[in-house]
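As you look at this complex, bear in mind that one protein chain is not there, while each of the others sits in place.
Each chain gets a letter, A, B and C, in the order it is written, and its residues are counted from 1.
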Amino acid sequence: MIDFCGIELAHPVINGSGTFDAIAARRVFGEQLVERFPFSAFVSKTITLSPRPGNPAPRLWEAPAGLINSIGLPNKGLSGYLAEDLPQLAQLPVPLITNVMGSTAQEFCELVAACERRPEIAAIELNVSCPNVKTGLDIGSDPRQLEAVTQAVRGQTGKPLIIKLTPNTADVAACAAAAERGGADAVSLINTLRAMALAPGSDRPWLGGRTGGLSGPAIRAVALAQVAAVRGAVALPIIGMGGVQSPAHARDLLRAGADLVAVGTESFRDPAAAARIAAEIY
Amino acid sequence: MIDFCGIELAHPVINGSGTFDAIAARRVFGEQLVERFPFSAFVSKTITLSPRPGNPAPRLWEAPAGLINSIGLPNKGLSGYLAEDLPQLAQLPVPLITNVMGSTAQEFCELVAACERRPEIAAIELNVSCPNVKTGLDIGSDPRQLEAVTQAVRGQTGKPLIIKLTPNTADVAACAAAAERGGADAVSLINTLRAMALAPGSDRPWLGGRTGGLSGPAIRAVALAQVAAVRGAVALPIIGMGGVQSPAHARDLLRAGADLVAVGTESFRDPAAAARIAAEIY
Amino acid sequence: MSFQQAGEHTPAPFCRRLLQVTANEKVGAYRLLWALDRDAPAPLPGQFAMIAAAQGWGAGVDERPFLPRAFSIARRREDGQCAFLIEDVGPGTARLCALSPGEGLWVLGPLGRGFTPAPAGRRTILVGGGIGIAPLMILQDAILGAGAAVGSGTAAGVGVRFGADATPGESASCVALLGFRGREHAHGASLLHEPQVATDDGSVGHRGLVTDLLERHLGDESPAVVRACGPPAMLESVRAICERRDIAAELALEAGMACGYGACYGCAVPRRGGGYLRVCVDGPVVDAAELERVS
Partner (left out) sequence: MSFQQAGEHTPAPFCRRLLQVTANEKVGAYRLLWALDRDAPAPLPGQFAMIAAAQGWGAGVDERPFLPRAFSIARRREDGQCAFLIEDVGPGTARLCALSPGEGLWVLGPLGRGFTPAPAGRRTILVGGGIGIAPLMILQDAILGAGAAVGSGTAAGVGVRFGADATPGESASCVALLGFRGREHAHGASLLHEPQVATDDGSVGHRGLVTDLLERHLGDESPAVVRACGPPAMLESVRAICERRDIAAELALEAGMACGYGACYGCAVPRRGGGYLRVCVDGPVVDAAELERVS
């Protein structure tokens, strides 16, 4: 058993937000999914205050050893999530981490306050890779903003608070330190790298959302560098992710300083990838 | 013929700094290299004021669809370069761009002033992916510092001045705009992404220099996004690079806003890659 | 006895399986790739699998493929032999088309929602374009097989779940209308029973669109339902025709997919009335009424 911010986990492998839909997977794979649930905790996809349909198609582009996605955070909105999804996710045999995103500190507080009231939710992860409406940059890329948001949210919850850092920044260690100062209980990284593809033979972006995020093996070495940098700067538990495909990759992240490891894109290639990785992680 | 900052180039494909040693290649391939020189301009590897031996071995790690290098800028230093290399590079059939790096504005100025005096040098590229001694961050990742350095250097030369931006920043477009304000004639991007690998089965970094830079196909989609972002922010000519392997990749960068394209890692797989790409670029 | 519920699906084992390729047959412009999949549950016609070669997946153009690729289960025998019909259009399909018997194949599935049987007394008109004939092969196998089914839970001789509760001997009628680019592709027609063919260049069958054949068939005969798969323009045309004539149609859609089981939200297509459906879990077979248009 692993203790992560006071939550007991059977092994150190969880999922990356937005890369596994346990409700859809249960429909597809039936009760096997629950019986052989691959992750030691389940992270929901990002929830926003209002429902979002997501970005127009196409939403995917296959890159060398990776994937660019521009999904656009489709979700039912906070109340839809709480009413429809949460009861189903509560049936999973593992603790639930709800990932939320706002475009202001105010919105983040509202989301977190609502999660605070639901006992089914074991921990809350903030996705701060959201553009600041004024600057267009990720809120999470500026240590000052990030500290302020974390601090504001911290007041709303006693549950473990995880900040999912953005990798699109000059100094991820400084951002992690800001999250720590703001009162976070843990940080997770890396989210996808800002990337783009053009439609073959044209000068139009391929993705309906124009730009997207790069994930998968292509970013693994960047993830390792960022996790090591963050470990050098903060004492907080770290959830490391980015391109993990095998037990060896997971161990590398743990050795670089992560406490848990998340599997994202590799689950697309094999839904049971995380179980395979967890089984051989030590 | 292409006009790049007043320099005439036969086609839009040049090399990335530090990825082709024309002097060594001439020894290896003989006069064929000169007769069939693949690049329309030759960019030197980065030159510093004092000689540098480079980093301890190992310096390379192969990543999925890419390469991590931690070469450490070995070079003969400014005076060694001017005395020994420049006469040989001047024999190449294309214009010469000299890439320099300092750790202060003062050092940059000294390097650029020396280049200004040599007619063999057609243009000067500043590598600003060098850690600021105080912050540890790349000088080029902070728009204010970058503008100041560019401005200082601008006073030293009438030759075309190219700023090679760092990709390890939250806002590459803001950095490009800072270079433009500082008086740059062009920008080039992307340099390598900060990355790391552990020695198999250990918790020691594999690379002698601990961290390194990721290049090759793995970063192509990041390069495209950054080039498009910079094109949206400045009117300067852009040299685009990152994972170019084929004419299609080069065209993508041109369509995203680049004026020239540089080939780096792909030259390692085939020394004549750039010639192949240039031949079919339109 | 009732047909299975519309939109029902066979649950997939929760793990990709390593199968062996047993044959790779050239059929004109296509390849029919056979693999032995003994342990998998019988698919519904229209369900698909995510597949990848066990070796050599990732060394094609642009260092691709990386992700598995979606393919309709095109044929299935009771012994577990299943076939995929593949057209080489890029690095993934190129690698699959080059597989030899004995090589390994990763397969996840059966996935998605399949076709539903026509209500009693209605003909099924199959409309296929190009590689879109793949799911119609297994659907036709099931419809023709269902007529002789004896309550085994699978259509007789065919390892497919479909209309298995139909009264034994009650023969379902079905016509296949197939459109191809030209002669090379039209060889695919040999994979269906008594098809009617159209080609763009007139080299085989009717010169023109497969929807010309469809209009002709809908013109005068008995009540029918339509089951279609093909390129978007063809499907849109089928959809519009059936909407105009108020004929129930099911369309098997395509979309770029990363996962095939609802995890990535990458396979979105616009749903009538707003929002998106995920082709992998809400489809690939959808009721034409769910779409405003196919694009």
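Keep this in mind: a contact is a pair of C-beta atoms (placed from the backbone, for glycine too) under 8 Å apart; a residue touches a chain by one contact, two chains touch by 3 or more.
Computed from a prediction, not measured in an experiment: that's the story for all the values here.
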Answer for the absent chain's shown contacts is A, B, C
Checked against the full complex, the residue among B:S129, B:S188 or B:S267 that touches the missing chain is B:S267
Missing-chain contact among B:F4, B:F20 or B:F108 belongs to B:F20
Of the candidates B:R59, B:R231 or B:H249, the residue in contact with the absent chain is B:R59
Touch rule applied to subunit C and the missing chain gives residues 55-59, 63, 66
Across the whole complex, the chain not displayed is touched by subunit A residues 65, 217, 245-246
Omitted-chain footprint on subunit B covers residues 18-21, 24-25, 27-30, 32-33, 36, 45, 53-60, 62-67, 69, 71, 74, 216-217, 265, 267-272
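Rule of thumb we're sticking to: only the chains that are shown with their structure count from here on.
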Shared touch partners for subunit A + subunit C come out as B
Farthest chain from subunit C by C-alpha centroid distance is chain B
In whole angstrom, the CA-centroid distance of subunit A from subunit C equals 35
Subunit B to subunit C, mean C-alpha position gap in Å, rounds to 50
Per the C-alpha centroid definition, the whole-Å distance linking subunit A and subunit B comes out as 34
Note: subunit B residues in touch with at least two other chains are 65, 217
Listed in rising order, subunit C residues that touch 2 or more other chains are 62-63
